[in-house]
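Only one protein chain is missing from this complex, and each of the others stays in its spot.
Just so it is clear, A and B label the chains in written order, and each chain counts residues from 1 on its own.
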Amino acid sequence: MRIELVKRPERSKLFAALSPFIALGLTLIAGAIMFSLLGKSPVEALYYYFIDPLREVWSLHELAVKAAPLILIAVGLSICYLSNNWNIGAEGQFIIGAITGSILPVMFPDFQSWIVLPLMLLMGVAGGAAYGAIPAYLKVRFNTNEILTSLMLVYVAQLFLDWMVRGPWRNPAGMNFPETRTFSPSAVLPEIWSASGRANWGFVFAIVAAVALWFMLSRTLRGFEVQVLGQSPRAGKFAGFSQSRMVFFAFLVSGGLAGLAGISEVSGAIGQLRPTISPGYGFAAIIVAFLGRLNPLGIIAAGLVLALSYLGGEAAQISIGVSDKVVRAFQGMLLFFVLACDTLILYRIRFVGASAAKTVEARQNV
Amino acid sequence: MFEDILITIATAATPLLIAAVGEVVVERSGVLNLGVEGMMVMGAVTGFGVALTTGSPWLGVVAAIIVGMLFSLLFGFLTLTLVTNQVATGLALTLLGLGLSGMLGEGFVGLPGIKMSYLHIPYLTDVPYIGRLFFGQDPLFYVSILLTAGVAWFLFRSRAGLTLRSIGDNHTSAHALGIKVIGIRYLAVMFGGACAGLAGAYLSLIYTPQWIENMTAGRGWIALALVVFASWRPWRVLAGAYLFGAVSIGQLHAQALGVGVPSQLLSSLPYLATVVVLVLISRNRRLTMVNTPASLGRPFVPDR
């Protein structure tokens, strides 16, 4: 038996809507099998992963805390991937945004005013965007592959952060721990509704960014430009759109949003810089972007799903003793299934039985 | 002393070389597999685990090769049969590999590993200055050199290699001539996976005989950069791998000597060097365009 693809005359709207759900379903099945192999009850494990974290209000807040950076980064990445710019260095842009955004509270802890926070956010955006501009510049100016450069810069950013918190920015009163001083209250991103949980304004930023980019993509000429240049660059050139400007646009937007995510995370959820400030948000956001089918509104939902898997990972570790490392395997599988299911949007899949082909042969060889 | 440095450079270069030479074959067939890092880290955890349980590093190597191949088959099924986007699928392979290896290797963290023994040929290895360099290294070092020579011969001297290159140049023409595009690409992708698995085993059995999560530390990506740097030619990959080996060993020595530059910044040198080298090589657009396999990364769905 072999598998053949038959091109659909038009992309299937049905499967465009269904494919993320099919992928999720398949991931759950694969996950259940994996848990059985680990000797855990699959039902119990999946319960702790995907239901338990949703049962209490405070943990819904935690969900928002985890989802905010994922959504912010992923909507930026969607602009990149739609326009065929492969920025996979969002993790680095996140870190640099966190560092530049922290300049004020770390270096000028005595400067306390209402303006500190907006300045921090702006500087975070600027830092992330500037870091994203490096692969963009190299791509436009020297034709350098942006996938490799943006990824290499992740390692550089991680090492740079490590040096900062162990070296120049180490908390003078911190007993030699590798961390900066804790931010003063005026430099902390406030909680949305502190009476019930920890969710901070980062989640609001994420929703606003997603809605704004959705509007841009679906209703404006700039969004049209993103689509055309991504799908067929020559047609884009024929339309008079500039490929180089689009490269910068995509990297600046996604870098800026990753930077915003970085400073929001540090200022809202952590309160200081540490050697590790992200459990791989920049990479998980790639999965979020594809699970949301590169549509900013879909990405909000996808971001919540991935955030849930992080929370579920913690819950499952505590309650049934499954390692939290399982989460990343889970996320990797999810992306695989998403990509495989997307094939159904453009193609019908036909299984050609070997037996059928043989009968034809037999008849003709008489 | 000088001989020691050369040998350590070879140790740093060999895993890059093995993975990159495998990827040269994959990309020459027109497929871009960005999942090298993922296949490599799976090879590393498998090699370590199997060597530890069986006590034989060679079984570890064989298992790593098999796992690398199986992992690449997953990539092949998606990109070749289901025609998914190769860039995104390669990323997925890397993320899956890093996640799975972290999970599988959790029990191995902190355990002492099994180191593959170095070659020792009486008299030859003991020749002063050059003996150990040529006759006293780890066995996989020699494998890597033979592999490079073999791939170079295959690609540019054999008929099968010509067929593989033709697919990378124009898969539609190849299909029209009756060349089995998808089948050959599967083989190429599996070869790349086997090499990446082997390179991973090198890390966990020879380079640092232990298991650390994410121990590939971007080497799979550097291998991908080397392929571009080498304009898809095996011997140039070897030159590039040793250049990178020299940079990473150089920064380690600089750290040990305490040159007054923070260690983190020295550690970032190999990554920065990758960026610089990529810029230098891709500046010449004409050169890159002539050398890049024209079908690289393009989806292929045959008419039937």
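In this text, a residue touches a chain if its C-beta (ideal position, glycine included) is under 8 Å from a C-beta of that chain, and two chains touch if they have at least 3 such contacts.
Quick note on the criterion: contacts and distances are computed from a predicted model.
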| item | value |
| --- | --- |
| Complex member absent from the view - protein name from UniProt, among "Carbohydrate ABC transporter membrane protein 1, CUT1 family", "Cytochrome C biogenesis protein", "Simple sugar transport system ATP-binding protein" or "Transketolase" | "Simple sugar transport system ATP-binding protein" |
| In the full complex, displayed partners of the excluded chain | A, B |
| Omitted-chain contact residue, chosen from A:Ser184, A:Gln227 or A:Gln317 | A:Gln227 |
| Where the missing chain touches chain B, by residue | 159, 162-163, 165-166, 169-170, 172-179, 286, 289-290, 293-294, 303-304 |
| Chain not shown, touching residues in chain A | 6, 9-11, 219-224, 227-228, 231-232, 234-240, 360-361, 364-366 |
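Here is the rule we use: only the chains that are shown with their structure count from here on.
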| item | value |
| --- | --- |
| Distance from the mean Cα position of chain B to that of chain A, given in whole angstrom | 27 |
| Parts of chain B lying in touch with chain A, wherever the complex brings them together | 34, 74, 78, 81-85, 87-89, 91-93, 95-100, 102-103, 106, 213, 217-218, 221-222, 224-225, 228, 262, 264-265, 267-268, 271-272, 274-275, 278-279, 282-283, 285, 288, 301, 304 |
| Chain A - residues contacting chain B, complex | 3-5, 7, 81, 86, 88, 138, 142-145, 147-149, 151-153, 155-156, 159-160, 162-163, 166-167, 283, 286-287, 290, 323, 325-333, 335-336, 339-340, 342-343, 347 |
